[in-house]
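What follows is one structure encoded as structure tokens, with my remarks underneath.
The complex appears here without one of its protein chains, the remainder shown in place.
We call the chains A, B and C, going by the order they appear; numbering starts again at 1 in every chain.
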Amino acid sequence: MNKFIDVELFKSHCRDGMSIMVGGFMAVGTAEILIDALVETNVKDLTIICNDAGFEDKGVGKLICNNQVKVLISSHIGLNPIAGKMMSEGKMEVTLTPQGTLIEQIRAGGAGLGGVLTRTGLGTMVEENKQKVIVDEKEYLLEKPLKADMAIIRGSRVDKYGNVFYNATTQNFNPMMAMAANKVYAWTEELVEEIHPNHVMTPHIFVNYIVRESW
Amino acid sequence: MNKFIDVELFKSHCRDGMSIMVGGFMAVGTAEILIDALVETNVKDLTIICNDAGFEDKGVGKLICNNQVKVLISSHIGLNPIAGKMMSEGKMEVTLTPQGTLIEQIRAGGAGLGGVLTRTGLGTMVEENKQKVIVDEKEYLLEKPLKADMAIIRGSRVDKYGNVFYNATTQNFNPMMAMAANKVYAWTEELVEEIHPNHVMTPHIFVNYIVRESW
Amino acid sequence: MNVKEIIARRVAKELNDGDIVNLGIGLPTLVANYVPKNINVYFQSENGFINLGPKPNDDEIDLDLTNAGGQPVTILPGGAFFDSSISFSIIRGGHVDLTVLGSLEVDEKGNIANWIIPGKMVPGMGGAMDLLVGAKKVIVAMSHTNKGKPKILKECTLPLTAKGEVDMIFTEMGVIEVTKEGLKLVEINPMYTIEEVQNATDAALIIPENLKLMEV
Partner (left out) sequence: MNVKEIIARRVAKELNDGDIVNLGIGLPTLVANYVPKNINVYFQSENGFINLGPKPNDDEIDLDLTNAGGQPVTILPGGAFFDSSISFSIIRGGHVDLTVLGSLEVDEKGNIANWIIPGKMVPGMGGAMDLLVGAKKVIVAMSHTNKGKPKILKECTLPLTAKGEVDMIFTEMGVIEVTKEGLKLVEINPMYTIEEVQNATDAALIIPENLKLMEV
């Protein structure tokens, strides 16, 4: 199974209306080259699932500023003023989700769980229109699993099998997103022969494509 | 904070009636020296949470054969015939739990979740007396979180801060148990100065004590 | 060729290039010996790794590296270790393409019972319930009868391991598909007649016009 594709082939996989999970936290750990490629395709009506809205010139912020995002599911949009503006003008639908709930929803999607039972968000706007479940007389919010058509992840190192290693704080949402999306595209600066099995953070079975600028 | 204790001090922490999570899978990744120490204390009425019942002479099997276990929560007891015998004779209460459910229950305990929503066990004996939750017209079993007074984990390497690295398949239940117990005791063959932050599998904040045979 | 070999060889033909596969203990393990040469499949070991390899030579045994039965094994190039929470996320999240399990009983609704004989044998379900519910395709690989007694039933008599999750049954007598209409015999071992297979089966078998011969 040859997983290697170039950016042009990646672009040909992008479609209007797709749901895309994008790893990274304030764009740290985001595969910028794949975001740029997505911007170039100009595909529209995307549902983007990402920790935050990035910056105007960094991370998913570039997609937002290019009017490609219909729905954003995110924990924080404060560092991208355009995102807030588009939200209040009704040009982009934003679902603000507590960060811990968001990562658990993604994990639940990848792990085949029916949902997440959490106390986070109880008594706040977050609980609106959501099912509650009582366990041992304590109330929990039921937050539903999240899945996506595509995940874009960034590995500090990727081996030829598709195993991924993340350096420092670039890990964040990447490993769980790699498990929750239908097709996973990994970009890396450093392609290596083999990552030691003890150091693999995303096993190759979750990575469908390894994208490089060119081959 | 000095986390180092010897086996004698560990033994003084063991009490009748405690709940103890024991890492390991068929005793691979189990801290045998701490099990031996527990046998020596002869504390009784333990609740043991472990993937399996070990063997008669290996892993938690040694505690079972020494009549120290009142309740065993486990996915498999087949390789320890004494466990099956004690169960059918009513000398030990055994809760058989699907392995995936068991690890998720432990994770939920450590992660502050209200429970696990899973399809595993539906339509089987496992669903008896359990709450069910409907999410998007699909039925799920609600499995409750598990916590324990103590966890016994085995690190292939532990550093002086209490960070843990697990080699090969010794990882199994250890990292999640380290997050779900009140006091965590890590045993290791190899004490090192510092594990690289990228290679830590259980962060030091979860390890209360590093136990060695003697100091 | 003995019964187990016949079954394992035939099951191996169901493997597709790139499949992630989990094999149960016993007969299913043998399937790994017959993977077609022209494809890559990746065996998962639910105790925590992918790219399960063959048993090591005596001088290569690593006690830290075992399979779900606790036996020393090897890891093939490109493999990765992970903890049980990831391992079962793989299984329950639908990332396993195919699981092959042995069984005590299977019935025409695709129900399966293989984890307990009350009062007699109580090994526990281990990861079997998770695999049955989570894997994309579930294959049961077993001898057709137990000492002449049918194991493929109208309705399971033992406590179930999972309800309606079995897709196909492979025995030394043939290959059976679980369909909404019931059990369909899609291949027959030329050493047996349809009548013999039906007599060894408690459930009624649907015999299609294009019944094929099982390659043995």
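The working rule: a contact is a pair of C-beta atoms (placed from the backbone, for glycine too) under 8 Å apart; a residue touches a chain by one contact, two chains touch by 3 or more.
Predicted model only: the values in this text are computed from it and were never measured.
K.L.:
Which of the visible chains would the unseen chain be in contact with across the whole complex?
P.N.:
Its contacts among the visible chains are A, B.
K.L.:
Out of A:K3, A:K62, A:R107 or A:K147, which residue would touch the omitted chain in the full complex?
P.N.:
Within the whole complex, the residue contacting the unshown chain is A:R107.
K.L.:
Out of A:I33, A:L46, A:V158 or A:M176, point to the residue that touches the absent chain in the complete complex.
P.N.:
With A:I33, A:L46, A:V158 or A:M176 as choices, the missing chain is touched by A:M176.
K.L.:
With the missing chain put back, which residues of chain A would touch it? List them for me.
P.N.:
Residue positions of chain A that touch the missing chain: 25-29, 51-52, 74-79, 84, 87-88, 94, 96, 98-101, 103-104, 107, 118-126, 156, 166-176, 201.
K.L.:
Considering the entire assembly, which residues of chain B contact the chain that has been omitted?
P.N.:
So the residues of chain B touching the unseen chain are 1, 107, 109-113, 159-161, 163, 179-180, 194-195, 197-198, 200, 203-206.
Just so it is clear, only the chains that are shown with their structure count from here on.
K.L.:
What chains do chain A and chain C have as common neighbours?
P.N.:
B
K.L.:
Taking each chain's centre as the mean position of its Cα atoms, how many Å separate chain A from chain C?
P.N.:
Roughly 35 Å, centre to centre.
K.L.:
Counting only Cα atoms for the centres, state how far chain A is from chain B in Å.
P.N.:
From the centre of chain A to the centre of chain B is 33 Å.
K.L.:
Between chain B and chain C, what is the gap in Å from one C-alpha centre to the other?
P.N.:
Each chain reduced to its C-alpha mean, chain B and chain C end up 29 Å apart.
K.L.:
At which residue positions does chain C touch at least two other chains?
P.N.:
Those would be 49, 75, 81-82, 88, 92, 134.
K.L.:
Give me the residue numbers in chain B that touch at least two other chains, ranges are fine.
P.N.:
Only 104, 118-119, 167-168 qualify.
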